[in-house]
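Dropping the structure in here first, questions after.
Chains shown are a subset, placed as in the full complex.
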Amino acid sequence: MSIQTTTMRSDGQQDRSFVRTFFTSPAAVEGETDSAKMLRRAVQLRGMRAPDVWVPDNEDATAPSMRDDGIENIVDIVAEHGESFPGEIHPRIVWHRDRPDTRYQGLQQMLYIADPERGAIEYIDGFVVPEVGDIDDWKKADECLTIIETEYGLDEGRLSMSVIVESGQAELALADLRDEIGKPTNNLERLSLLVDGEVDYTKDMRAITPTGELPAWPELRHNTSRSASANGLIAIDGPYDDIRDIDGYHERMTTNQAKGLLGIWALTPEQVIEANTAPLPPKTGSWLLDVNGHTVELYMEDDVHIYDGERLALEKTETDRYRFRVGSEEQAVCDDELHEELLNLTDYVPSLTDIVDSMETFEEATEAGKGAIAMEQSTTLSIDGVEVSISEERMWDEATYQAAQTPISLFQDVYENRPDQREELREMYGEHVLKRAMNVG
Amino acid sequence: MSIQTTTMRSDGQQDRSFVRTFFTSPAAVEGETDSAKMLRRAVQLRGMRAPDVWVPDNEDATAPSMRDDGIENIVDIVAEHGESFPGEIHPRIVWHRDRPDTRYQGLQQMLYIADPERGAIEYIDGFVVPEVGDIDDWKKADECLTIIETEYGLDEGRLSMSVIVESGQAELALADLRDEIGKPTNNLERLSLLVDGEVDYTKDMRAITPTGELPAWPELRHNTSRSASANGLIAIDGPYDDIRDIDGYHERMTTNQAKGLLGIWALTPEQVIEANTAPLPPKTGSWLLDVNGHTVELYMEDDVHIYDGERLALEKTETDRYRFRVGSEEQAVCDDELHEELLNLTDYVPSLTDIVDSMETFEEATEAGKGAIAMEQSTTLSIDGVEVSISEERMWDEATYQAAQTPISLFQDVYENRPDQREELREMYGEHVLKRAMNVG
């Protein structure tokens, strides 16, 4: 659908603030009677199976010999099904910072797709431009979009532009963007997604790993997220190649989220589901136990969180005395020391309900004129059958409150903009907390 | 006190080159009969309990409704006690890159505090400006200070400006600074401290962690340190939230120091003491043993450094033959191999005396016309009762010498600029090495 939402404004605000999934589908598949079958399948996805941003891909996913078919497929499928697709639609065309002929092909592809007579453009939110170079190359792509808007009588800025950052040059451009956006001779305000493309980036950086695996490129991901933050854009991590490894994909998202990179490329329907759900707060809270760098989640039985691994051992020797082993180090401790040790070893992962509770509590405190309050978290742990209650206080001030708000804002954004996912959210969390979550913050 | 020391000059030099502690105190506490009690307590700190930079905080630490009281408290307390305070005084006022009204409030707060008739300004070194944006926003804050200096007849540049880097925009500004500082239409040479603010930065970057903990943001800290280096400024890490976890605070400082980020925010008197002492070289040297990533400090008895953990096992089987186990890998080794293995596993942490010794030795060698000399480090280790002597040579050249000088320069800076800490330094290190440390380098 086209809700013209990702066009950012120079005040760092955009209507749709979060994109979890960037799902590419080959625009044409070779050797098939229906070369558009991947597009046809994708456009009919709904709910958690449908991405926030869908990218009919006429670049890398489509063989060079099939790209003319690809363009036609995109136009046909989007014209037919675009209206009812629940996410945004951003086709990827060809482009290359070093090749004027490829750039001109890109312009022609966009002119073809955007022609109002073909009936697709009204459902298209913008275009994805791969292989961009430095900021002046971004301006060339922006100019192509301005030409298209003028040619077809669209409002200036109507088409958003997303770029794939897959070269050292483009990474450097991320830092130049804020100085260039808003200049009178460009329309870079149309920028929407900054997408990392680690495969080609690895090639451009000439990196080598022994096994051929992609490097993790933490600095690139940081710089992309930072530029998104500084320019009111949305950062998306590149594809995760090992499509069977959903655990690895999930872990990658966890490290991404800690960088403020909340969206990720999806290559398969399984990855779409995972990418849609992973950034949402969990339904139930959980306790983690970290022993020498190994983290395990405790399992719960009758409100008690139980650890039954080998890395800890606990025995009550007498009143207020315990023998406590962590890894290979054993010590005798009293109640208070045990409590302290366990606090250090454990961490709590709050649920949606927990976050909403804390935020509501803080909001009430603020209304009552308080700037900071203590929030308590407590539970009963069981180790080798010995039960221990632990509790911890954390100070909440305005800054804590606002940081806690990110997952809630994301949740609200999803609820608002993806009506097709509401039913699943309701099933996952229950009606009650869902309503509270929509009203907090 | 105001010693006008942190105003940096464009040659990358400033009088006071090191700041270990950045200690914030709420400018007003709500619901107290003495709303200035935190200021009153802080201004009377001395010695290792007093920070290098003290920040009466009228922003986040003070509830919005108390900020008028805060401004008055700052003026009163600083006017009364500022002269005898041993560190620098940099009040934090309100500011926000996105809110002109907040910026105007910040200007008014500074005008109030700096009014010479109120008697505080002569003890104030500068102001801390939070929530700055890109470099043009920094210039707005700089302009406010220029206005204040002109209005009150202070020398241009008399008031230093420190910024809290707590947005992607401000992080990008760190890289622009060197191009802008020294331009005729600004007075950015007044910049003093670059302070990371990870709580708000996390919010601005929209980062999420499962437990709500702050991400470590290594790139931000690198970029702050690099900008300090390139512009002759001082880099300070943000607050460490878990105020009971002094070990964690210490570890954070160790990783910071390896980035050239030698100062840190302190929230409590305990953190001030830790932040003041941690960057100083240790009184006695120590040997570390690293087995598969687990580092332990050996303990000393009669000049022998003893390891009595489980991770190593050593047995002498015959003359020049040992059975040696590291973790789960056991091998038979001869004297030389054992020596080599142990050298790889051990590291020496030099004391102040060691550093001074090495520097003096190198200085003598240089005077004798030598460019590089070998320094030997040797000791006796004891593992499972088997004693082994190890020794290692390290080449020292001019570059090694200069790198070793950083902790000594910091030490000298503290001794020079903090007379109130001299007694404690004397007690810690002894008069003899202290004198030598002041003369070396």
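Labels for the chains are A and B, by order of writing; each one numbers its residues from 1.
In this text, contacts are C-beta pairs under 8 Å (C-beta built on N, C-alpha and C of every residue); 3 or more make two chains touch, one makes a residue touch a chain.
Since we're looking at a predicted model, the values are computed, not measured.
This homomeric assembly is drawn with 2 chains in place; in total, the structure file defines 3 copies of the chain.
Basically, only the chains that are shown with their structure count from here on.
Rounded to whole angstrom, the centroid-to-centroid distance between chain A and chain B, based on C-alpha atoms, equals 35 Å. Of all residues in chain B, those touching chain A in their complex are 30, 60, 62-66, 98, 134, 167-169, 171-172, 175, 199-200, 202-215, 218-219, 241, 245, 294, 310. Within the complex formed with chain B, the residues of chain A that make contact are 11-12, 175, 178, 218-219, 222-223, 225-230, 254, 257-260, 262, 279, 288, 292, 328, 344, 347-350, 369-372, 395, 397-400, 402-407, 410.
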